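What you see is the complex with one protein chain gone and the rest in place.
Order as written gives the chain letters A, B, C and D; numbering starts at 1 within each chain.
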Amino acid sequence: MLYREAGDFKTTYREDNQTFPIKSERYLFWGAMLIAFCVVPFFVNSYWEKSVLVPLLVWSLVALGLNILTGYCGQVSLGTGAFMAVGAFACYKLMTAFPGMSIFFVVILSGGVTALVGMLFGLPSLRIKGFYLAVATLAAQFFLIWVFNKFAWFYNYSASGQITAPERTVFGIIVTGPNAAPWATYLFCLTFLFIFAWLARNLTRGRIGRSWMAIRDMDIAAEIIGVEPLRAKLSAFAMSSFFIGVGGALFFSVYLGAAEVTEAFGIDKSFLALFMVIIGGLGSILGSFLGAAFLVLMPVFLKNLFVGSLGWPTDVAAHIQIMLIGGLIIFFLIVEPHGLAQLWRLTKEKLRLWPFPY
Amino acid sequence: MLQKAEETAPLLAVNNIEVIYNHVILVLKGVSLSVPRGGIVAILGANGAGKTTTLKAISNLLRAERGEVTKGTIIFDGAEIQDQSPSDLVQRGCIQVMEGRHCFGHLTIEENLMTGAFTRKDGRGAIAADLEMVYDYFPRLRERRKSQAGYTSGGEQQMCAIGRALMSRPTTILLDEPSMGLAPQLVEEIFEIVSNLNTKEGVTFLLAEQNTNIALRYATYGYILESGRVVMDGEAKDLRENEDVREFYLGIGGEGRKSFRDVKHYKRRKRWLA
Amino acid sequence: MNVHMREDMSLHSMRADDGIAKGEELLKVDNISLSFGGVKAITDISFDIRKGEIRAIIGPNGAGKTSMLNVINGFYYPQEGTITFRGKRRRRVRPHETAREGIARTFQNIALFKGMSTLDNIMTGRITLQKRNMFWHGLWTGPAEREEIEHREAVERIIDFLEIEHIRKTPVGRLPYGLQKRVELGRALAAEPALLLLDEPMAGMNLEEKEDMSRFILDVNQQYGTTIALIEHDMGVVMDLSDRVVVLDYGKKIGDGTPDEVRNNQDVIDAYLGVPHEEA
Amino acid sequence: MSPAILNFIETCLNGLMAGVMYSLVALGFVLIFKASGIFNFAQGVMALFAALTLVGFQTGQVPFSHLINAIFGTDIHHWGGGMPTILAIVLAMGVMVLLAFLLERFVLKYLVNQEPIILFMATIGLAYFLEGLGDLMWGADIKRMDVGLPSGGSFWWEDLTRAWAPADADYYGMYIDTLDVSAAIIAAILVTGLTLFSQYTATGRALRAVADDHQAALSVGISLRRIWVIVWSLAGFVALVAGILWGAKSGVQFSLSLIALKALPVLILGGFTSIPGAIVGGLIIGVGEKLAEAYVGPLVGGAIENWFAYMLALAFLLFRPQGLYGEKIIERI
Partner (left out) sequence: PSLSYRTGPYAPNGIPFADGYADYLTLINERDGGVGGVKIDNPECETGYNTEKGVECYESTKNVGTGALIYQPLSTGITYQLIPKVTADGISLHSMAYGRTSAMNGKVFKWVFNYPANYWDGATIAVHHAADMEGGSLEGKSIALVYHNSAYGKEPIRTLEEMSKEMGFKLTLIPVDHPGQEQKSQWLQIRRERPDYVFMWGWGVMNSVAIQEAANIRYPMDHFIGIWWSGSEQDVLPAGDGANGYKSLNFTGVGTDYPVFDDIQKYVVDAGKAAGDGTNLGTVQYNRGMYAAMLAVEAAKKAQELAGHADINAAEMRDGMEALDVTDATLEALGMPGFGPTVSVDCANHGGSGAALVQQWDASAKTWNAVTEFMPSDRELVTKLAMEDSEAFAAENNIEPRACE
């Protein structure tokens, strides 16, 4: 038996509230963290950094943020791209306005700015629900992008409308700009992700998380029970935007290094983030990671498989790749509509019963 | 006790079925039952015993809940029906009234009733006549015919769900907790309707019911389910006389009916272990 | 394992204490009328609920019972009439405000939060009692965790009380109907309400479970003095449990009094009971 | 009339026409949403796919030629000669029906009774799939759609309206695109037909039932399979019509699928479940955004149409959360 929880009893509620109640899982988690923090940095090269790891970390962060809003609070949003843009532009303006400020705080502050904007655009959610809200959030998407494109102040009046991240450091280590070492950007993003995942976990396991989920599952009943919809929804919008803003800031400053708003933060980003949380599993922190991993890694993997290993023409490969991704999305939904995280849970349940089928 | 049912070839026979939800949760562990043509058979049992699951397995609605029948067969009217779609079944005269009403919230009461006639091909006239019949059974529905079902009261929805099933002119009805949420008077009426249809039109009933008392009064045969197994079955009148059934399902102990005020503190349940 | 309620393990720490003595008026409904478009759901109804009693509301289907509860906890706004709760008159409030004032309820069509476990559902009931803000929750370690554990203890008492320990971590969507009803009761209890509204708590239960449920209701009422208003169609339960009964029919009040009075009221018999209620 | 007023009228008129074009796409969404509660993200891609298929048949392309060539090293792309437009349309429609059929068989069947967002996600998967498939079958180059619909400004109308302005005014007459006029006619026919269908037939009622509750619909004997094949075919048909008209406007290529984004504000404004709503919503959005672009746009630097449409729809929603004609969201406990 590979997976056991028998004999692992809790004697205090505190223990029972742990993130990983099962011992073997806990060890697995800390082991993984150890590797991620202490081993990977020594091996990461710029290909892994730029094509795989950093996008994975940044997207995980964004997916986490969206999952708070959509997965936990049930408010479908298609404005993620725009909120990332808010984070990115806030980051750019802060970086250029206060060159001396540590990039760490710049990123956090960008998240804060995004949270405010997110709350503003979350207001309609008090009246509008479901897919109506989803489409309505597109208003935020188009409007914000238009604003960033329109007003040259946001991109410091550069002739091209592009924003380029200047070089900034943390503890004297360069983390933005082209001269940043792969391990540095990787660790920088990983630290953020770690902190925010922990934050998300804390928020979702307590009262705040429950009020979100109550709104998601049945908003009328939730209100009658005593959940204040205004607070719950706006706090979800704020938190989610905070995460997404931080993600956007990292996306721009660390990952891309330069961005043009219409291209880097278009509506396809909003959709991508939504795919991640649905494929990964709504209302699951693990799901955010799995979803991000699936959608970041799968294309790279398929591409390397088709073009690199099989030597197909790039266009045929690209078309088939798109089809395959579509097919896989459908396939996973059929196998487990509640996402990869649920699949993982079921697998665990099966393992528990192993070797009996049920 | 089973012999009687076997003499006439049963209309519906469930042979030793197992049902699993989500690939891991085993709910029915070998349930067999048979329903004779023109009979009224009741399935009784505590919460979570698997009554609803059994009915859904028969009407093939399990797939929609990610459940599946992994073992056993279900025979209706001489044919195995596991692979048929629910709509085929309805066409063959077997319809289910689902637990928890499940009315179409956005449709009006009348439209809800009309959906029941979806599979019928016998013309508008006949359908309209049946509509009148349902309204006669449930005058309350006639009053609310133009209201959206989502806004009607719980009992009204329950009537609507039952009326909707009647609209398909079924020969077999699977009733899941028909009495739930209905006023006592209406409960009686519903069972009157059941027995009427049964005697006058020969409609067969399989009903899952918590109100054991009334169910056994109208049913001809009963099965008792406990955690996914049939633990007892027999003629309704025999069951009514059974000690255990009297105590646990009818609340009539040795000394007659107890007041709810006087039931013992946290008494442990007795379970039949199969 | 037989769980006994220890007297010191109080479910109710607060709220019950509001200066209203047992037997005095806790809630008063005055001349309430409510209609939806053309449909008159409630017409000019008045009654009161006294502290510490079990008050039943009965009536045929569609009589307006559920609507009445909805009015009481602010989900519907009556076109006319006022409601006085704990001496405060009000006309328009949001439901979450009434929850804060100490009204909790269960629903006719189960309204549990399907995506959450039993434990979380019941913990949600305590939302009005928890105070820590987002900042502390983000940090978790420290005040937020302490608060959570404190409330968890209270919730565990309720879980114990309702004998649902074994399904603590099960997602409620998977539970059978009867247990869901019980969890819903737990969720309402968790709010430590002054007034508990129960909408058909025993629908879909068999006798044994009804007995259990009756026990729970009586215990809550007797041990903690919680006032209870309940809607139920099982006359046996209603007559046995309640102190006073209101009868509604087509939105109008046709009877109000002790169970015995009501049982023998001819209007009530005609409209609702049909034949005089038979024993067993 | 002064040219300013005439210009205003002209802007409104063109807005109406543009709105009709959006409605055509929105209709497809409405159909599927109404019938199954699915928000069909793939509607735009379906329009593209239908248009690609139509053009492919019309010009006699060999499907998958690129793939075939890549694998077998052959060099084929056309099988010589095209086919009459009508035949091509019929065949393209056939492909859409086939698609609906396959979709039911391999996807929807397994997703009965799932939450709306899951079904939504599945349609996104479908969108990807069709996008790749369309390109793979017919190639990614831009194609010209020509089914013989007239296009270009109408002279007749221009001359007529020029006479309305004072003779000395600097005015050229009003502009109206004949393609838009055909679109309006087609849309009117479609909407009438579909409304009648959904309102007055048993199938129409069944559609709405399915949207409310899959399981209950199954239980009363509604065959989800049949319903789904029917509505997805209908949606395919609407997609084909939209594809033809938009294709004639902008050529057939990937961007055609993005018209879905123009249809969304129309959709929420009109209400997800209302066929006439799609048209009314389209008209409001069309006029609104054209007026905004013409009269507000210059003040703020233009290109405000896109977000303006969404903002307009959002503003309406604040007053009617279910859109103008959408079914009320039932809130009862």
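Basically, a residue touches a chain if its C-beta (ideal position, glycine included) is under 8 Å from a C-beta of that chain, and two chains touch if they have at least 3 such contacts.
Here the structure is a predicted model, which is why all the values come from computation and not from measurement.
Within the entire complex, contacts from the absent chain reach the displayed chains A, D. Screening D:S36, D:T161, D:S233 or D:Q253 for touch with the missing chain picks out D:Q253.
Residue in contact with the omitted chain (choice from D:W79, D:F106, D:Y175 or D:Y200): D:Y175.
Checked against the hidden chain, the listed residues D:A140, D:A169 or D:A202 yield one contact partner: D:A140.
In the complete assembly, the contact with the undisplayed chain comes from A:T164, out of A:S60, A:T164 or A:T185. Among A:A264, A:I278, A:A293 or A:L324, only A:A264 touches the chain left out of the display. Residues of chain D in touch with the missing chain: 7, 10-11, 14-15, 17-18, 21, 66, 69, 73, 75, 77, 135, 140-146, 151-153, 172, 175, 177, 246, 249-256, 258-259, 262, 289-290, 293-294, 297, 301-303, 305-306.
Residues of chain A in touch with the missing chain: 46-47, 49-51, 55, 96, 146, 149, 156, 158-162, 164, 166-167, 177-179, 255-260, 262-264, 266, 299-300, 303-304, 307, 313-315, 317-319, 322.
Methods note: only the chains that are shown with their structure count from here on.
Across the two candidate interfaces, C-D and A-C, the one carrying more C-beta contacts is A-C. Of all chains present, the one whose mean CA position sits nearest the global mean of protein CA atoms is A. Mean C-alpha position of chain A lies 41 Å from that of chain C. Remark: chain B and chain C have CA centroids separated by 29 Å (rounded to whole angstrom).
Computed centre separation for the pair chain A/chain D is 32 angstrom, with centres defined by C-alpha atoms.
Within chain B, the positions touching two or more other chains are listed as 25, 151. Residues of chain D found to touch two or more other chains are 332-333. Chain contacts here are complete: no pair of chains fails to touch. For chain A in complex with chain C, the touching residues are 13-14, 17, 199, 202-203, 205-208, 210-211, 213-214, 216-218, 220-229, 235, 239, 283.
Residues 66, 70, 75, 107-109, 111 of chain C are the ones touching chain D in the complex. For chain B in complex with chain A, the residues that touch the partner chain are 20, 22-26.
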